[in-house]
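The block that comes next holds subunit A.
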Amino acid sequence: MTKDTHIVKSYGEELQFLNDSIIQMGSLTESLLADSMNAITILDKEAVDRIVQSDKKINEYRAKIDTQIMTLLVKRAPMAIDLRITITALRISQDLERIGDLAKGNAKKMLPLPQNLSEDLLKSLKRLGTLVESQLNKSIDAYIKKSKDIAVEIIKLDSNVNELTYLSIKEILSFLSKDTKNLEYATNLLFVAKNLERAGDHINRIAENIYYLVEGDYYKKK
Partner candidate 1 sequence: MTKEQRLQKRYASEKRFKSYGIISICLALTFVGLLVFKVLSEGTSAFVKTSIQLELNFDHKLLNTSKQPTQEEIEDIDFYDFTLQHILKVFPTSNRDEEKQLIKLFTSDFEFEVKKYFKANPDILNKVITLNITASSDLDQLHKGNYQRDIPENRRKISNFQLKIYDQLLEKKKINKVFNNYFFTNGDSRNPEIAGIGGAMLGSFFSILVCLIIAFPIALLAAVYLEEFAPKNKFTDFIEININNLAAVPSIVFGLLGLGILLNVFELPRSTSLVGGITLALMTLPRIIIPCRASLKAVPPSIREAALAVGASKVQSVIHHVVPLAMPGTLSGTIIGLAQALGETAPLLLIGMVAFVVQVPGSPLDPSASLPIQVYLWSESAERGFVEKTSATIMVLLGFLIIMNSIAVYARQKFEKKWI
Partner candidate 2 sequence: MDLMTDTKIKISANHLNVFYGQKQALFDISLDINQNEVTALIGPSGCGKSTFIRCINRMNDVIDICRVEGEIKIDKKNIYEPGIDIVSLREKVGMVFQKPNPFPKSIYDNVCYGPKIHGIAETKDDLDAIVENSLKKAALWNEVKDRLQEPGTSLSGGQQQRLCIARAISVNPEVILMDEPCSALDPVATAKIEELIDELKQSFTIVIVTHSMSQAVRVSQKTGFFHLGKLIEVGTTEKIFKNPTNNMTQDYITGRFG
């Protein structure tokens, strides 16, 4: 896209640090999301502990990236692509942090599974979780490769996320109407579904930012 090295090497290194930090933050968020899904479905207690640690680390990355961006803006007055790299790093880090918070929130709602649970209850929810995980994975991939095509794919799949959420909620509500004993559990599952939808929105925004980074223009739905 453009020549890699700046005349002032430390400038290039600062931008590279941003890039790497986002990628690492993204990987952490990915595992956090996976762990949170496991916590809900398999009730993995150790996963919950891991989640708390990962979330802490994600917040640290967020702070580091913030400081780096302030320094870059003040020191370098970045232009064109460097400006877009800086601004999208800021936005993506915000979105990743929110995704992490949502995943953590989901895990905390873990409750003992009721007996005689129908497998179908969690079917759509599991599918939703898998889809959101794959969206997140794709978005990190798109960021590493700086690929606008992958970003467009993510944006296009966002509607699937919304559909699956709707399906999940329907299933949970129908379960609830038949079995009022597990009210708390079902309510929590509703929140989980909503959180996953919101995570999907954040991932969609990440993809839009990656598109903007590469193209210099915002993605327009046709």
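Basically, a residue touches a chain if its C-beta (ideal position, glycine included) is under 8 Å from a C-beta of that chain, and two chains touch if they have at least 3 such contacts; residues count from 1.
Basis for inclusion: all candidates are chains of the complex that A comes from, given by their letters.
Model, not experiment: these values are computed from the prediction.
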Touching partner of subunit A in this complex, picked from 1 or 2: 2
Contact footprint of candidate 2 on subunit A as seen in their complex: 1-8, 11, 77-84, 216-217
